[in-house]
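Take a look at the structure set out below.
Here the complex is missing a single protein chain, while all its other protein chains stay put.
Presenting chain A:
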Amino acid sequence: MVTIYSTTHCPYCKMAKDYFTQHNVEYKDINVEQDDAAAADMIKKSGQMGVPVIDIDGTIIVGFDRGSIDEILHLQ
């Protein structure tokens, strides 16, 4: 299960979502700009406030770190 916590205009959030789509990875997009509870959840999970935060089956990645995403999802 892949969840991405994002904000509306964040370029790295968009790049990450495009990357998932391109590789047929299903993901749930949570916009923390519109959802305060989700923002709190994201901060609790990642220990910080920056977006994007990507949760892949409980592994938390802060930022669009393509290397880590590839490794966990066995892409490329």
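Here is the rule we go by: a contact is a pair of C-beta atoms (placed from the backbone, for glycine too) under 8 Å apart; a residue touches a chain by one contact, two chains touch by 3 or more; residues count from 1.
Heads up, the rule we're going with is that contacts and distances are computed from a predicted model.
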| item | value |
| --- | --- |
| Per UniProt record, name of the chain withheld from view ["Phenylacetate-CoA oxygenase subunit PaaC", "PspC domain-containing protein", "Iron ABC transporter permease" or "FAD/NAD(P)-binding domain-containing protein"] | "FAD/NAD(P)-binding domain-containing protein" |
| Per the touch definition above, residue among A:C13, A:I30 or A:I54 touching the missing chain | A:C13 |
| Option touching the unshown chain, where A:I4, A:V32 or A:I61 are the choices | A:V32 |
| Residue numbers in chain A that touch the chain omitted from display | 7-15, 18, 32-33, 36, 39, 46-52, 62, 64-70, 76 |
